[in-house]
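Note that this complex is displayed minus one protein chain, with the remaining chains in position.
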Amino acid sequence: MAKAKTNTEDYLRMYRQMMRIRTFEDNANQLYLSAKMPGLTHMYSGEEAVAVGICEALTDDDRITSTHRGHGHCVAKGANFKEMFCELLGKEEGYCRGKGGSMHIADQSHGNLGANAIVGGSMGIATGSALRAKLLGKDDVTVCFFGDGATAQGLLYEVMNMAALWNLPVIYACENNGYSEYTKTEEIAAGSITARAEAFGIEAFKVDGQDVLAVNELTQKLVARCRKGEGPFFIELETYRYHGHHVGDINREYYRSKDEEKDWKENRDPIIRFRSYLVAEGIATEDEIEAMNAEIEKDATEAVAYAEAAKYPDVSEVDMHVYAD
Amino acid sequence: MAKAKTNTEDYLRMYRQMMRIRTFEDNANQLYLSAKMPGLTHMYSGEEAVAVGICEALTDDDRITSTHRGHGHCVAKGANFKEMFCELLGKEEGYCRGKGGSMHIADQSHGNLGANAIVGGSMGIATGSALRAKLLGKDDVTVCFFGDGATAQGLLYEVMNMAALWNLPVIYACENNGYSEYTKTEEIAAGSITARAEAFGIEAFKVDGQDVLAVNELTQKLVARCRKGEGPFFIELETYRYHGHHVGDINREYYRSKDEEKDWKENRDPIIRFRSYLVAEGIATEDEIEAMNAEIEKDATEAVAYAEAAKYPDVSEVDMHVYAD
Amino acid sequence: MREITLSQAVNEAIAEEMRRDPTVFLLGEDVAEAGTPFKVLSGLVEEFGTERVIDTPIAEPGFMGIAVGAAMTGSRPIVDLMFGDFIFLIMDQLCNQAAKTHYMSGGKLNVPLVLRTNMGATRRSAAQHSQSLHALVSHIPGLKVAMPSSAYEAKGLMKTAIRDNNPVVIFEDKLMYQDKAPVPEEEYLIPFGEANVKREGSDITLIATSSMVQVAEKAAAILSNEGIEAEVIDPRTIVPLDEATLIKSVKKTSRAIVIDEGHQSYGVTSEIASRLNEKAFYHLDTPVVRMGAMDVPIPFSPALEDITVPTPDRVVEMARKLCSGEMIHAA
Partner (left out) sequence: MREITLSQAVNEAIAEEMRRDPTVFLLGEDVAEAGTPFKVLSGLVEEFGTERVIDTPIAEPGFMGIAVGAAMTGSRPIVDLMFGDFIFLIMDQLCNQAAKTHYMSGGKLNVPLVLRTNMGATRRSAAQHSQSLHALVSHIPGLKVAMPSSAYEAKGLMKTAIRDNNPVVIFEDKLMYQDKAPVPEEEYLIPFGEANVKREGSDITLIATSSMVQVAEKAAAILSNEGIEAEVIDPRTIVPLDEATLIKSVKKTSRAIVIDEGHQSYGVTSEIASRLNEKAFYHLDTPVVRMGAMDVPIPFSPALEDITVPTPDRVVEMARKLCSGEMIHAA
């Protein structure tokens, strides 16, 4: 079970993980801009405290399901840069042998059941993972990540109903970043998101998704309660995505203002906030943090270089893995 | 717009319509028991006050969508016995030329968009009908009937969200008869049904579905508000089905007791209750009511005989109506 | 050998596998106390309890998704979909998720689940409760598709399906639940991708799936009286499809009719006929003929419904034409 994250080591790891996500995304974006990445990808930058606050409350036995905006969840759940960049570039050494790419990246070894290119597509999967835990008498917990836009999918209400009826150890984590593609949340979500969960008898919480400690503290409590059979739970996390909907969404002013973006970046950035806190509390010095950042940057640069040089899967792989033996 | 149902004529019509439903179902059941009806069918007996209370607040321009348990809605919305029995027997003169049968009976001329054999399948259709009204500037209202079991379908939450966002003139009427097939509602519905609608910002009401006046009064209010653009609304109607899930569901004790059935039939029957009221208030005498019943019975008997003798569609019809011209 | 119904055969297969493997469980609407509307699963909840025989709300996409997640993480769910027509509701979870997960994960995640559902018209259940939709799922790589034609196949294929590490869809003919067939007491499995030659013949090959196997056999019996010996083959699984056995037969008989209860156009008969044409073309004396259900929604009226599906008489008539050379230069 996850230890309470109240010591230096845990705090530093949370910082490191957030910084790793930001760095990963900066590099991924660069790969896109330099036309080295096949297809498009969705950046998690700005939302790091959500994935890290939650995943730091989980163990490798706990599962998560992720979304089209999935790099953050993947890193936070323990993945390596090398296999991740290889996957993004469609290389054989990628987590999915290059067959999945950004939108399907999965990391079975750390309990990441995969990103999903169907909005809301993993809600059943997460709930099923929790049912399996209950049926097989395991105490692991599954977290289902999804966006505010995904709350429009009926599947959510179907599986919340069953999770509530059967007391499943699943936490529905709604990353409310204010937008679904190019549309504001209020234009596509009537009423209250947390009330929807509560109507099914599920305890629901709203938390500042830019405050990694708040997210982590709440999640730890709920994970512990899930392990005792008190699940399911629902969390709405208020957050923001810094980039466009995907890397190609550059001119955004027709749906949101530069001022709004600036405000979130300058005043609510989860990494800047937590860094100041670490320094103020004497948990780390500026120098230590800079060293950590540099190390992460180096790790990323090396992983990118490795992935660029890595080989594509052999064409003979094209019809492998259609069926399992 | 529907007049307030406060006069004798309106009350008598409500009684008549409830009695017509009961009589229709008794005859349909008899057709099944005597092996004259192809397939199975789902009896509405016991729930008459719901369909009648609601439909008597509507005009022919208002639309309804119905369910697998759809005879009650069909009669209440104004259909004739003759075309209905012909449809149930697969005859050419049926409302759908025998092609739909009990589970797809529709009556376009009175605004009944049809029964549906997919549980929850008509929730989108009803909401779409309401959207059409809004877009084309009409003031008609659409009522979407569905059961407690259907609240498990995600589609409901998808369309309620849109109906709420767009203020559509639609009323979601949940006929909670305590069971979905052979399962009690509490085993398949977590939390509160009305709260689910409220979470989308939809005003929701719970009403005694065995009290035709209560149902009618509420519906009239909501229909009027819908016409003014104040929709959508949600009503949960507490009711009970007297027969099995379908006509073939005879031995029911493994899922509900005879005592329970007896209690509803003896103490909460919507027709008996309303009949006593009419007599007590001096709106009709026992004799007048008996005469009405007899007339309805005669109408049904004649319609059944007619339908039995009517002809099947010609085999050449089999590939007609696949496509409209 | 003892005879049991198709319904009992399915029940036995599931019970045996649930006894053998504690990770197998069942979920669906009214599967527990009610044992499904067709009573196929009666008794299972008594033996395995409500933890392993789970009644769900009416939320097909939801419980299908739940099954995918359970399968991905170590359980082996059997999903009961009450009517095959409801497959339209779960296509996303079945085809975008279950079917693709193994491939998209580069072989790292498995989805060992069984979706059992049904097919078959002429029950007076109208357009939304009578469809035979197996062609749709057969088009999607990653799914296996089994179509038992009797109690014997129903048991053997179900056991194989439950042990398979992939999503398998089994379509049972709902009109055959009460049909009896000899079924051994001893355990047996029927491997996927092995067609069954039900009857040998030299004049024409009748390839038939599910309920249509009976139709083909009846037709073959009639034809035999007329001196036409039909070979009847049941592919048993249409994905994987045992092409070799089909082609071998057609090379021998030079003529074939493919019979299936799904709609004919863009359906199962099209695929099988195409493969025969491609791979046995120079051995064919006549075009391969397809007989599927009519391309119409299933009508309720008995007067109409019965003519939408292939019958022994119509197969006989077509076989006669093919064997008499009447079709030559018709095409």
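Note that the chains are named A, B and C in the order they appear, and that numbering of residues resets to 1 at the start of each chain.
Just so we're on the same page, a residue touches a chain if its C-beta (ideal position, glycine included) is under 8 Å from a C-beta of that chain, and two chains touch if they have at least 3 such contacts.
Everything quoted here is computed from the prediction, not taken from an experiment.
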item: Which displayed chains the hidden chain touches across the whole complex; value: A, B, C
item: Touching residue (missing chain; options A:Gly154, A:Pro169, A:Gly209 or A:Pro270); value: A:Gly154
item: Candidate in contact with the missing chain, chosen from B:Tyr32, B:Tyr95, B:Tyr240 or B:Trp264; value: B:Tyr95
item: Residues from subunit B at the interface with the omitted partner, ascending; value: 63, 65, 94-100, 104, 106, 108, 113-114, 116, 118, 121-133, 135-136, 142, 154-155, 158-159, 161-162, 165-166, 320-325
item: Touch residues of subunit A, complete complex, unshown partner; value: 38-40, 90-91, 96-104, 116-121, 149-150, 152-154, 180-183, 187-189, 254-255, 312-313, 315, 317-319, 322
item: Residues belonging to subunit C that touch the chain removed from view; value: 85-86, 88-89, 91-92, 94-96, 99-100, 103-104, 126-128, 135-136, 138-142, 239, 262-263, 265-271, 273-274, 277-284, 286-290, 294-297, 299-300, 328-329, 331
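We take it that only the chains that are shown with their structure count from here on.
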item: Computed distance of Cα centres, subunit B from subunit A, in Å; value: 46
item: Intercentroid distance (Cα basis), subunit C paired with subunit B, Å; value: 37
item: Where subunit B touches two or more other chains at once, by residue number; value: 152-154, 187-189
item: Of all residues in subunit C, the ones touching two or more other chains; value: 56-57, 59, 61-62
